[in-house]
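And now, chain A:
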Amino acid sequence: MKFIASTWAIVVKDVRSELRTRYALNALLMFVVTSVATILFALRDDELNPEILSGMFWVVIFFTAMSGLSRIFVSEEERGTTMTLQLVASPSEVYFGKLIFNSGLTLMLSSAVTVLYVVVFPAFVIKSPLIFVFTVFWGSLGFAAAATMIAAVIAKANTKGTLYPVLSFPILIPLLMTVMKSTARALDGELFTAASGEFQILVSYLLVMTAGSYLLFDYVWKE
Partner candidate 1 sequence: MKAVKYLSIIFVTFVIIAGIAIPMVPQPQSLLEFPIIPGLEDKARNIFFHVPVAWTSVLGFLVALYYGFIYLRTKNLDYDTKSVSAAGLGMMFCLLATVTGSIWAKFNWGSFWNWDPRETSIFILLLIYGAYFALRSALGSDEVRARLSAVYAILAGLTAPFFIFIMPRIVGGLHPGAKGDTSGSTPVAQLHMPPNMRFVFFAGLIGFSLLFIWLLNVRIRVARMEHQLSIKEH
Partner candidate 2 sequence: MCEFLSQNQLYIVLCITLLIWLGIVWYLIRLDKKIGQLEKQLKKD
């Protein structure tokens, strides 16, 4: 199927160019480390309850994502390769290719943050691993879906850096609220079924964002 081959080719191209420079990976990792360190200094000996920790967990992921996920489209603009990409692949192939790349990046990012949090914060004990894994997985995918679309929207704007979080935040709020609640449940050790409401929201958010972005991507990508 030509569609899958094209889409996968775009993913491979982005992965290869990323591995060549390692720019995004390094920047994101450093961002994560510095954010967690700052939080550690700020909340040194305070009583850290699950709500605060789960909130801070996603704050770090949000800001790291905002610093890194826009690169997929911005780098194309900067290198002048946008037009080539428009000629070579159809909009949906470009969209899904970039989405898969960003999803992978976000999953890696949230795993890194998880590891750091478990190591650095003794109060960060994941009592319900199933809820946690489910939340982080679907939450990261939802993040990537929304963030990729907004990245495409701001790729041609003037003040990309500051515009990206400003545009993304309102779109991501439903996801953030749900995911913070669900992570707090995971830290509290609740049953898997207690978070079923949140899981429904996470999955539906991912579906709605992906479907909406897919339909709208044509208008963003083509002149």
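Just so it is clear, a contact is a pair of C-beta atoms (placed from the backbone, for glycine too) under 8 Å apart; a residue touches a chain by one contact, two chains touch by 3 or more; residues count from 1.
As a selection rule, all candidates are chains of the complex that A comes from, given by their letters.
Small disclaimer: the values here were computed from a predicted structure and weren't measured.
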Of the listed candidates 1 or 2, the one touching chain A in this complex: 1
Chain A residues within the candidate 1 interface of the complex: 149-150, 153-154, 156-160, 163, 166-167, 169-171, 173-174, 177-178, 181, 197-198, 201, 205, 208-209, 212-213, 216, 219-220
